[in-house]
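Take a look at the following structure, please.
Every protein chain but one is kept in place in this view of the complex.
Take a look at chain A:
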Amino acid sequence: MTVQTTRRNFLRGGAATAAVLIIGSRPDGAVAAASGDKAMFNPFVKIDAEGTVTAIIKHFEKGQGPATGLSTLIAEEIGLRMDQIEYEFAPSNPKIYNNLAFGPFQGTGGSTAMANSYQQYRTAGAAAREMLIIAAAQSWGVEASTLSIEEGMVTGAEQSAPLGEFVAAASSLEAPAAPRLKDPSEFRLIGNAEVRRVDSVIKGNGTAQFAMDVHLPNQMVAMIARPEQRGGLVRSFDDNGSKEVMGYINAATLPNNAGVAVYAETTWAAMQARDALEVEWDLDAAEARSSDEIHSEIMAALEAEPQYNVSKTDLAATQSAIGDAAQVVEQAFYFPLLAHAPMEPLNCTIEATADGGVILHDGAQMPTGPHFALSQILGLPMEKIQINTMLAGGSFGRRATPDADYQTEAALAFSMTDRSRPVKLVWSREDDLRSGYYRPAFGHKVRVGLDADGAIVGWEHRIAGQSVIKGTPFEAMIVHEGIDHSSVEGTADTAYDIPNGFFGLTDTPKATTTLWWRSVGHTHTAFVMEVMMDMAAKAAGQDPIEYRLGYLTGGTKDQQRLAAVLKLAAEKAGWGNVAEGRAQGIAVHKSFGSYVAEVVEISGNADSGVKIENVTCVVDCGLPVNPDVIKAQMEGGIGYGIGHVMRDQITLTGGAVDQYNFPDYEPLRISDIAAIDVHIVPSAEAPTGVGEPGVPPAAPALANAIAAASAELRVSAMPMVENCVDFV
């Protein structure tokens, strides 16, 4: 007889019961447990009778690492090795799995996954540990305080047994209201750079399942024919050509007339049948403007008095101070529309269940949104809808549409069928780039007055662009006194002690459908703030780092942490000691609670061609839960920030997007950045964001390096390749 020694068997206890221990912490901090398949209250930890521990992950995994990070918190507090914990994604239930930063809404975004889960998941793990220990103490007749759990074994002075042996008894105990969390000195996994990702193996051998990989029995694939101009409506269609395609099933106009759903047996058949479909569109209400008009509108808005006084300061006083300045540094900036272009084209699948409900299979970033949308469209109560959150092939914000756009399309396509066959909605890359939601275009105009010593005496800063948030359910949370905070974050709230600062915002009319894009407003505000600081430093004849440090001396925590990352970045990058033909640029920015400084070192210049030789990054994101995941997020954020300013933009002609696929929206490639070196500041502060904060300083640091190498050429309109900068 062969005995298998899998880790499940290792953890298996003696009791062959069917008990399952589910533990979690309520939003109010209390803890509850439920056993068996009874109503489960707020479960973050599941332990079955075999002793298998499963972390229930409330944030979706798009590569940023919450499956690893949240599993680590549970494993740490219970006392497990990382190979003794499994994970699964939480079902859609905003009462239990809400993002604590979002209110009663389940979703991932704003780089909050670790920040809002750190105490919650540790508490859940600690409660499990205490209950298992109490059960073991009762079983052995010893004091609970003499027991601990290490590597899945409950251990005392005399005995040791796998924790699985105590699951049945523990599940009948009352959960502790305030379990003791481990002291950081006891951490073995949190902060340990050797802890590996939990999803590396499956993502390297082809077994990882993304929503695109769903193949349900008898499923249909639906693709949507959409108008070239957003807002166009279907007048009529002719599917005679589609009928020639093997595997074509049918086509039907969506109930909202926004497009035609083309149903086929396979993805390829759906693509061909959609290509063969002829649709007549009603474009009366469709977008018709071009990017040139949008650009002109934004730049004109910068010349008028701003609609909103963001800094609540006196514009006249600022202008007066600048009027008296010894010299004025002035620059206008323009940032175009950008697409998110996650690697996995958008898709999701809806299938009917035997009880008259449905399951949505989706790389769901904000499950509450599609949950509600499906309920409305399919006429089902919320409890009849399940969401199976799957691995997501990137997002960068694209999957977090407030209107649940692609899930709504899938629900509409499903609603038009007899619901007997699952419907998989698939977007092509062209759909993604041309029918997408974009980082809005923004313009800035800044005037900085300097005195005879080069010190700032006034800073007038105007911002104009389309609000992402207005008109969405997030308006109440993010828009205050008319100001969409996501349009201006990182400017008026700067940590620099700027005298006579004025920051104003003008909303420009809707140009197209816009959406938050990795690091949101910071994508343009950090660029402008950090390029202007660089220009001011150069005008003052001072070192850019020393100059910045001079405005961070007020003693606030923000200033201290920004100054610290600046200094460390300077040290790690060998600031000022570059080889002949090389140049450096620096930028520093706080976003999503984290402080990041980046130094970009280049060779060449704007004329001869710029080569990015190295990026040095220093991040202070509080206590680093998984240092290697943090480094990876900084590496990725730097690539995302730099890749887009180098050569990407979405443009419109007569309302239609000009770009079709990656050749027109060229991604960052492996040869674009020769090296990235990330350093993490040790910290005991609460963990803050890492998914987005690496992005904002990267582009301005590159721009500042290019200026240093190129006779102070200030590239101020993006993408750089369209504005006098060549890359090699």
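As a convention for this text, a residue touches a chain if its C-beta (ideal position, glycine included) is under 8 Å from a C-beta of that chain, and two chains touch if they have at least 3 such contacts; residues count from 1.
By our rule, contacts and distances are computed from a predicted model.
**Q** Write down which listed name, "Isoquinoline 1-oxidoreductase subunit alpha", "ABC transporter permease", "Sarcosine oxidase subunit delta" or "Dehydrogenase", is the UniProt protein name of the chain that is not shown.
**A** "Isoquinoline 1-oxidoreductase subunit alpha"
**Q** Thinking of the whole complex, not just what is shown, which of A:338, A:552, A:600 or A:673 touches the missing chain?
**A** Among A:338, A:552, A:600 or A:673, only A:673 touches the chain that is not shown.
**Q** Of the residues A:119, A:139 or A:267, I need the one that contacts the missing chain.
**A** Looking across A:119, A:139 or A:267, the contact with the absent chain belongs to A:267.
**Q** Using the definition of touch stated at the top, determine which of A:43, A:63, A:397 or A:521 touches the missing chain.
**A** Only one listed residue reaches the unshown chain, and that is A:63.
**Q** Which candidate, A:51, A:107, A:179 or A:394, sits in contact with the chain we can't see?
**A** Candidates A:51, A:107, A:179 or A:394; residue touching the omitted chain: A:394.
**Q** Which listed residue, A:169, A:273 or A:341, touches the chain dropped from view?
**A** Residue touching the chain left out of view: A:341.
**Q** Among the options A:125, A:191, A:585 or A:643, which residue touches the chain absent from this view?
**A** A:643
**Q** Contact with the hidden chain only, please: which chain A residues?
**A** 61-65, 196-197, 199-210, 212-213, 215, 246, 266-268, 271, 341-345, 391-394, 396, 428-429, 628-629, 632, 635-640, 643, 661-663, 667-676
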